[in-house]
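Quick one: the structure is below, questions incoming.
Missing here is one protein chain; the remaining ones are kept as they sit in the complex.
Chain lettering (A and B) follows the sequence in which the chains are written, and residue indices restart at 1 in each chain.
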Amino acid sequence: MSERLAARAGETIRRDRPISFDFEGRRVAAFDGDTIGSALAAAGVSITGRSFKYHRARGLYCMTGSCPNCLMQVDGIPNVRSCTEPVREGMRVERQNAWPSATFDVHGWLNSFSFMMPPGFYYKIFHRPRWAWRTVEPFIRSKAGLGKVPREPDHEPREVHNLHADVLVIGGGAAGLAAAAEAASAGLSTIVLEERDTLGGADPDDVADLGRQATDAGARILLGTAAFGVFGGPLVAASSRDRLYRVRARHLVLATGAVEQAAVFPNNDLPGVMLSSAADLLVKRFSVLPGRHAVVLTSSAPGYDTAATLRDAGAEVTVVDLRPDARAADGLRVIAGSTVVAAEGRRRVREVIVGSPGEQGGRSIPCDLLVLAGFGAPSTNLLSMTGAEVAFDEDAQAFLPVSLPPNVHAAGAVAGARTLGAAIAQGRLAGLESGLALGAAAADASDRIERLRAEAVAGGDPVVLPPESGHGHGKQFACLCMDVTGKELKTAVAEGFDSMELLKRYTTITMGPCQGKACMLASQRLCSRATGSSFSETPPTTARPPWAPVELGTLAGWRRTPGKQTTMHDGHADAGAAFMWAGDWRRPHRYTSPEEEVEAVRTRVGLIDVSSLGKFRVKGPEAVPLLDRLYPNRFGDQRLGRIRYGLMLNDEGVILDDGTVARVGEDEFFVTVTTGNTAALERWITWWNADWGLDVQVLNVTGAFAAVNLAGPAAREVMRSLTDADVSSDALPYLSASTMDVAGVRALVLRIGFVGELGYEIHFPSMYGQHVWDAIMAAGQERGILPFGLEAQRILRLEKQHILVGQDTDAESDPFEVGMGWTVKADKDDFLGKRGLEGLGVEAPGERLVGFTAGGDWLPPEGASVVHEGVWVGRVTSARRSRAAGAIVGLAWVPAGWASDGTTFEIQFGTRRATGTVAMHPFYDPEGQRLRS
Amino acid sequence: MTFLIECPNCGPREALEFSYGGERSRRAGPDSSDADLAGYLFFRDNVNGWQTEWWLHRDGCRTWFLAERHTTTNEVRRTYRPNDSDDGVTEARADAAEASQA
Partner (left out) sequence: MNEPVRRSPLARMHGRLGAVLDREDDWELVSRYGDERDERALLAGAVALVDITPRGKVDVRGGIELPLASAGDALVARVSGEWALVLTEPGGEEVLVPKMESAAGTGAMVTDATHLFAGFALAGPALPEALARLTSWDPATLEPGKATGAPIADVRAVLLRRDLDVPVLEAYVATEFARYAWDAVLDAVRRSGGGPVGWTALRAQGWS
């Protein structure tokens, strides 16, 4: 019905650039500059979707992205606000929540069964029997709701931008631009966020000069960027198409304007009923006539501007003015002292009933368009998130800010300005005051502030809202998003949900896609009527993000995960390594097969990259006291070049980590810790050092050193071909450390190993990583060297019953329980865990970690239960098949009394069962002769 | 976690740059009673209000320091190094915060 007008001055469409797109299988012609909504209106499509619950026909309502009526599926993306989404050539657009189409939705019958769906109906109806909800839920979910979530991954490149400014202005209307112009002129870095793609809404001319002033002064204006939340700090979050902005500013100016509100009367949701923003934008920017026979309901001067705009565009217009003293103006037909008491029509408004507020009956005016004009409410939501308080202002008949946090300013309609002049003055004031506070104001700033205060008073008439006094049949919607009617709110109040916050939670008003933009005021008014409390005692619900819709992909931001790699990574990849995550490291899981790799280490020689081991350099006059307090071990008597194994405990006596401490100087130690614990231990060690204030420095040098473990019976021969240093067991015995050149690179070589063979742990400057790895592999070639991965290492260490802290221990494990009470030097004055171990009486543990073997084919998974007479008494922490032991070998927590060789116990996981046999000594080389050789 | 913390070295930074070290407590030493030990290990004051707590500027200067933070508003009114005497560091922020508290 409505269609494109002839070319008009001020339109923002480009008629020389036609575009077409696919709308539910048909081509729709549009122009560059159109939105989907404006193009569909021009094509005569009046139904833009079906409502959430009752599947009622809905049409364009706001044209500003503030309501739920036009959400569509665009190129597979659901819930796109089609009224503001620019058209792109070839895009695919479909309406949502309707089948087969929004025009003929077969689920429209739901509207007639609304009596079955009162607020909270599913709590009430499907409470008993319990199976009913499970049966009905899928049906309800398929009928109620919004678009379809795409199954494909999100291919949009997303970004997060961090911006910093002296002054951040939210809102690119007159007030916001005036503030930005002042702030930027004072030399402050200034950013303006404007949700729409143009400044100043429907009348860009009003603000064109201010926009230029702001830009010329250096303000940065971000269009199409919606602030959706103010968080602690304060941090302002905003989003544009593919970007999340995190903005930090020293001063915030909230110039968020007003949001037009719905009026409540029967069938107030019919297509053809719209807010003045929609009518104005359609005519002025897109040259589309939204209706030929228009009724404009208003109570203020701006409503007459909208009426004149429609009339000038060719519509026949009747103004219905709530004010009794309204007179015909500008040649417009005016019905004074009246309101719209009902709208009628099926798929579109056909007539409205105009009558006196509060009285029955009225006269019918045939029309195809009803415009609700000028019923704006200050948009205080983001302002409230800053911590500002709002309260009802009798004079303005609106909720306005009454107190602002430090460094927060409000300007324009959000602060109660009702004329353009007042809004601009308030904006300038906010900019000047920011400059003054930040020490950047011009000399005459104080004088100007004085003068502007006089101009900044609200001015104009307060907005009189139409009463919620409609009669006749037909639903009267308070909330378009969630399909909640005035009657339902009344019912809910009668059921005891008698405040806005309770009504919100019970009926879901203001919780839909629009987040209360268009319905907050109506809901407040209906709530106050139903509860009998005054409007001023019925404040809006707590403001929470997101105020503007934001895509989940935008919130997720970059797809980047900090992962650690060793300097030999490429070499491993070349050798065919399969990688796995080990903590935040990427490490080889295996190269060939773990069994072959185990075989190489046990019979020949193997090489593993252990660069990920946490490494600390500890140096200073009080290095020994620090380590003596951090570990239960004693270090004062440790000789230079010797290594000690140590457990680190917390003050409860629980094992935090195990590792080695090598004394490499009189007051210098080289400490290694478990890969996955490195960051936590850096915090732990430096924290205690800060508290104790000892004269010692600690540096995490993990990345500085690459490390490899060369292990196996032939390891010494391989070492001899790599270094001139004496690597015999006399010169470099087990648990000793020495500095030497390996493959021409200065290295610290530790005689230790996790796998139970003769081994050299070689630490060397990491950027030589590939060189040293390649040199060792070449040197070991004739000995049959193989690189081995984490899986082989796990088998090898289990054969030796070496524990993995965090795998075999948990948040309650102490040294005595894992059979390492020998590390605890209880006669030391103090160490972390000393008092805890004493006080908690753990020297007689109730549980023990023991080794076990098991026969059969079944490999018990980690976490399998240890049971006794059907009762859970422990668990398996690690288990692997061992060729050396000829059985499955593992570690398990069992009752302490079972900790002797040969005790058998039952392992259970689901229906699988196995018998474990306790083994208190390593399965492989129990005396540790190979390790020491 | 979007509030700012004033690192004694680096100035105001996003809380995300820091690691929280818990409320400051007195360690129960080797001669402490069982009650003191249990109190130290298992009980926290968990105040609703101003709390002195440990923070590490993990992503910055890597310094451990103490902060007085309001546990409901996340306002940080004062930060100082543990080796500074608790009253030694007077900052404008601390004064302002005390004034606003009074």
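One rule holds in what follows: contacts are C-beta pairs under 8 Å (C-beta built on N, C-alpha and C of every residue); 3 or more make two chains touch, one makes a residue touch a chain.
Keep in mind the model is a prediction, meaning the values are calculated, not measured.
Remark: the absent chain touches shown chains A, B in the intact complex. In the complete assembly, the contact with the undisplayed chain comes from A:Gly744, out of A:Gly744, A:Pro861 or A:Pro926.
Of the listed positions A:Thr12, A:Asn111, A:Thr419 or A:Gln770, the one in contact with the omitted chain in the full complex is A:Gln770.
Check A:Asn268, A:Ser338 or A:Ser612 against the missing chain and you find that the one touching it is A:Ser612.
Only one residue in the set A:Asp667, A:Asp691 or A:Glu838 touches the chain that does not appear here, and it is A:Asp667. Residue-wise, the contact with the chain that is not shown comes from A:Asp570, picked out of A:Asp444, A:Glu537, A:Asp570 or A:Asp726. Where chain A meets the omitted chain, the residues involved are 159-164, 246, 248, 558, 560-567, 569-570, 585, 611-612, 617, 619-621, 667, 695, 697, 699, 701-705, 743-745, 765-772, 774-775. With the whole complex as reference, residues 9-11, 13-14, 16-17, 57-63 of chain B touch the missing chain.
The criterion applied here is as follows: only the chains that are shown with their structure count from here on.
The distance from the centre of chain A to the centre of chain B, each centre being the mean of the chain's C-alpha atoms, comes to 27 Å. Contact residues of chain A toward chain B in the complex are 231-235, 651-652, 683, 686-687, 690-691, 693, 829-830, 834-836, 839.
Interface residues of chain B, counted against chain A in their complex, comprise 1-4, 14, 19, 21, 27-30, 32, 34, 37-38, 40-41, 54, 56, 58, 62-65, 74, 82-83.
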